[in-house]
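Of the protein chains in this complex, all but one are displayed in their positions.
Letters are used for the chains, namely A, B and C, taken in the order the chains are written, and counting of residues starts over at 1 for each.
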Amino acid sequence: MSSTLFDNRKSVIHRLNPVTKLIALLAIIVTVFAIPLWWVAGLIIVLVVVPAAVISGSGGRLLSLSLRILLPIMLVLFIVQGLTFPGGKTIIWQWGIIDVTSEGLLFALGIGSRIIVLVLASILLVLTTHPGDLMSALTERGMSPKFAYIISSTLQLIPAFKDRADSILLAQQARGLSLKGNPLRRIKIMLPLLSPLVLGMFTDVEERSTAMEARAFGSTARRTSLIPVADSMVQRIARWLFIVLALAAVATPILLGLL
Amino acid sequence: MSSTAATPADSKKVRNRIFIAVGTIIIIATYLYLVVGQPTDIAQSSFSQSGLIAIAGYVVGAILLAIGAIHRLPTATVAMVPVAIALNIVVGQIVSVIGLPVYLDSIGTVLVSALAGPAAGVVTGILTNVIWGLTLSPIALPYAVVQVIIGVMAGYAARLGMFRLFYLAPVAGAITGIVCAIVSAPISAFVFGGATGGGTGAIVGAFQAMGQSLLGATTLQGLLSDPLDKAISFTIVVLILAALPSRFRQRFPFVRQYNVFGRKAPALQHQTAAPAAPAASAVPAADVTDATPDN
Amino acid sequence: MDVSFSGVGYTYPSGVEAVKGITLDVPSGQRFAIVGQNGAGKTTLVRHLNGIFQPTVGTVHVGDWATTGHTIAELSARVGYVFQNPDEQLFARKVIDDVAFGPKNLGFDDERAAALVAAALEQTGLSAEAESHPHHLSLSERKRVALAAVLAMDTPVVVLDEPTTGQDEHGVRMIASIVASLQEQGRTVIAITHDMDFCAENFDRVVAMAHGEVLADGTPTEVFAKDDVLTEARVEAPQLARLADALHWDRRPLTVDAFVEQLPRSGA
Partner (left out) sequence: MIQLDDVSYAYPDTDHFVLSHMNLSIPAGSVTGIVGASGAGKTTLAKILSGFIPHVDGGELSGTVVVDGVTIAEASLADAVSHVGLVIQSPFNQISGAKFTVREELAFGLENLGVPRDEMAVRVAEVADLLGITGLLDRSPYALSGGQQQLVAIASMIIMRTPVLVMDEPTSQLDPGGTRMVFDVMSSLRDSGITLVIFEHKLELLREHADVVHVLADHQLIAHGPSRAMLADPRMEEWGIGSTRFTAAASEARTKKLLPADVELPVSIEDAATVFASFASSKGA
């Protein structure tokens, strides 16, 4: 029903407090972007992301989703930077006017390794964390309940919205609307498709906000939550540890004079 | 929204303004640091923290803006934002079905900004990218600031009356597109090395081959596509809004306050609303929710 | 125009088999109703007529066309389909423009389009609202705008999906008279409905569906006489039929006149 990537399993990773996972993700991203060495990213993948994926049992889906996102980016990155990197001097392969430089490939490796970590770690979080749990956990920590409402509600609205868009497309075709024609004509046919979609969904909004008010969404009381968010002392300590590690990662290259 | 003084909420309002101001300053400072303050040779190497600064500066700035903005939104607007986000995502897909050469993935953001103002646009913008991150690909997350800028600019364009005449909207869209291109260039360059997609990557490569720096190439690439895309998006929004019944449009307090769509004299609304019971207009309702402590 | 389903089966991409081997011939000018609870496969079946669904097995013919060879837009010249929710199709700023959308798409000349639009508005009682914004009207009026929009396309086959929901008494009567006049013009009317009283009083033939299959096919009198069918299709018999049961009559009258007719004899 909902349109998220969440992969419902019962692993230790799935059961962790969502905030713990979020902080771990942020720490990983900060680390790889702060220490500009491709092998640091590689180590994080091998030592952190892969083991976590294996424990979670969602490794297969992680692999297929990430490949779909990463493959085109990596291809473009290495071709474009290998060939045209402005700082490229050392030509390692030449064919006609095409020069591949080692600086370009090294640059692509540096950037690419970070993107791989960013994508893998983020998707792993999404696969192992139910968005509802993530929202409850963040609301408990002071995030505005309006954010939680909007994110959860959007995730559940998207399928309904798609259904509605499909029905409108069909209804207008059944009235003889043809989707063929030049681009200008096709922009024109956006109108009979978008107007009913927008008006219908936005009219629903009026009703929905009425229903929300009737259920005390505008209340000024301190909110409670039906389902408790699991947490433990170990996780609390771990969160602080991740933060310290991330700060250390930011400081390291400066202290070592790498920059 | 600020016509009646809600004293208990004053401190909250000050806090929200600080969030918005600091968020804006961080975003501008990030851009200036990356573009002006960076020696070019560092910007051309992967051995730098430019990527971290680009992500961190933009994301933190955008989050602060969103926190400051969301407190201003009444329940009716909060309920509208999910629809707008879904519109961004679903229209993007319809467009690919019909086969248009543009993205049109910010129609919902522009629409909300025109109906409910820049604050609503900011929240719609940032959360659009969060939803993208949760449903399609985390690649979208670093670009959240771009949608935030679309929301802000569309909201102010509405306040300035750019949606009153259909030929002003594409101008506002094109200007928004230019700002988007400039702001997003450092992310494309320092975080993704110019490789955000097949077509765009090739264009970045072509500009680099012509002697542009990476940042210069991504900026030029953005300037090729963003102004056109946003001009079309703004135009579609103004056409949709014109097709909707005026009763629907006039229901939004922002639309009435800034006379977003012209024609309807604002005095008329006041005549009908003024003699009513004390709580008769939407203004006090908005302030009630505005006073909600959210943490 | 005749319509026929020959051994039509449809399985959704999700694997749900919504329609199972249905064969039906609907002759030109018939008033044909399909009843059954939500999920029985009624809408899936009739949506084959304008090509929204293409059969997984079997064939659907509209006149001499097999639907598989034609797009939705092409079939729209033969089959007018009134969707359940008018808000999924009304987009123009004026009722009259919205009603004219279909005739224009079909390429009718201005004169013919204008005449058809005017006639459709007249028939649906909306002539006075021609210049109104469709969304300033009530739901029951908007449903009639959607109906007018299809009538104006002058198709030989008209499909109505739940035409009476959201209509008050006045609206239901108007739709009943439109169904009758379509038949007089020799056009085929196919309706899906939950309103058994409306169905019993206004249609020549009723098909009861459940689980993607046809349970019964006959005149309203025949179909509403079969208790086992009604139970399996999860539909309630029309009010007067149920009253006849409560009075332990053997025959179930379907209209007020038929009921009153039967009164003295049953009472005696």
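The definition used in the following text is that a contact is a pair of C-beta atoms (placed from the backbone, for glycine too) under 8 Å apart; a residue touches a chain by one contact, two chains touch by 3 or more.
Quick caveat, the model's predicted, so the values are computed rather than measured.
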- Visible chains that the absent chain touches, using the contact criterion stated earlier: A, B, C
- Query: From the list A:61, A:130, A:162 or A:186, which touches the chain that is not on show?
  - Reply: A:130
- Task: Check the options A:20, A:122 or A:152 and report the residue that touches the missing chain.
- Result: A:152
- Task: By the contact definition given up top, give the residues of subunit C that touch the hidden chain.
- Result: 37-39, 138-141, 165-172, 194, 197, 234-236, 238-240, 242-243, 246-247, 256-257, 259-260, 263-264, 266-268
- Item | Touching residues (missing chain, whole complex) on subunit B | 76, 82, 246-247, 250-251, 264, 268-269, 272-273, 275-282, 285, 288
- Note on the structure: subunit A residues touching the chain left out here are 1-2, 130-132, 135, 145, 148-149, 152-153, 156-157, 159-160, 204, 207-228
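Going forward, only the chains that are shown with their structure count from here on.
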- Message: Looking at chain pairs B-C and A-C, which one is connected by more C-beta pairs in contact?
- Response: A-C
- Euclidean distance of C-alpha centroids - subunit A vs subunit B, Å: 19
- Item | Whole-Å gap between the CA centroids of subunit B and subunit C | 45
- Query: CA centre of subunit A versus CA centre of subunit C: separation in Å?
  - Reply: 46
- Message: Two or more other chains touching the same residue: where does that happen in subunit C?
- Response: 91, 135
- Message: If a residue has to touch 2 or more other chains to count, which residues of subunit B qualify?
- Response: 243-245, 248
- Task: Could you pull out which subunit A residues touch subunit C in their complex?
- Result: 164, 167-168, 170-179, 191-192, 195-196, 199-200, 203
- What residues on subunit B touch subunit A, complex-wise? 41-42, 44-49, 51-52, 55-56, 66-67, 70-71, 73, 75-76, 78-83, 85-87, 89-91, 93-94, 97-101, 107, 111, 123, 127, 130-131, 133-135, 137-139, 141, 191-198, 201-202, 204-206, 208-209, 211-214, 232, 236, 239-240, 243-245, 248, 251, 288-289, 291-295
- Item | subunit C residues within the subunit B interface of the complex | 91-93, 133, 135-136
